[in-house]
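One structure below.
One chain of protein is taken out of this complex; the other chains stay put.
After this line comes chain A, so read on.
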Amino acid sequence: MSDNSLRLVWVYPDLLSTYGDQGNALVVERRARQRGLDVQRVDVRSDQPIPTSGDIYLIGGGEDRPQRLAAERLRRDGGLNRAAENGAIIFSVCAGYQILGHEFINDLGEREPGLGLIDVISTRGEGDRCVGDVLADIDPRLGLPQLTGFENHQGVTHLGPTARPFARTVFGNGNGTGDGTEGAYNDTVFGTYMHGPVMARNPQIADLLLKLALDVNALPPTDDRWYEALRAERIAAASQPA
């Protein structure tokens, strides 16, 4: 965080922007501006270097081949790892979440190394693809209300000892391991399977990232009535699957 300007980096929209996760960048940007912050949003294409001086990095979901290409290019670039060493906040979704772990199964059915920024390993699920609304309780240490989102993945993600589950599912699959965990996080790196996009349904997550980046405990309030109405509707819908 330099001066009053927040640097928000949207990683590889050319490869990892298939499931509306660009919405996360839009929501973080909007909520930062509503708090009077200057936001510099940087969209980094996969043939450009990842800047290492960002405050918040967002990575979205994508299809299997682009996921492999993104992992290859991120490993070669190294910028995201350097940003993490600098203490940047990184929030990732679905394919992006898998890339931040130690490894995942790529489109060729092979084990593809990730960036090792979070202690998880992803495999390919044997059963049906996980598709549908999800409801989960976020780790109480984070002080956030219930998590609502839409999942659409075949991957299964196993947490290692230094990653904490981001949430525990009430409905839906989450990490797909059968133990009820959804997503993972450590001090500065977050991963989730939730689309929706997840920040549109859970603006408090956007605020959490802002607080971590700004190193503050509270933010000025915003008028969240449409978010709240949407949350109430989706939480009720997840509780009564069609």
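Keep this in mind: a residue touches a chain if its C-beta (ideal position, glycine included) is under 8 Å from a C-beta of that chain, and two chains touch if they have at least 3 such contacts; residues count from 1.
Following the convention adopted for this analysis, contacts and distances are computed from a predicted model.
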Protein name, per the UniProt record, of whichever chain is missing from view ("Cbb3-type cytochrome oxidase assembly protein CcoS", "Lipid II isoglutaminyl synthase (glutamine-hydrolyzing) subunit MurT", "ABC transporter permease" or "Aspartyl/glutamyl-tRNA(Asn/Gln) amidotransferase subunit C"): "Lipid II isoglutaminyl synthase (glutamine-hydrolyzing) subunit MurT"
Chain not shown: contacting residue from A:Asp14, A:Asp77 or A:Asp137: A:Asp14
Residues of chain A in contact with the chain not shown: 13-15, 17-23, 26-27, 30, 45-47, 63-66, 69, 131-132, 150, 152, 195-197, 200, 226-227, 229-230, 233
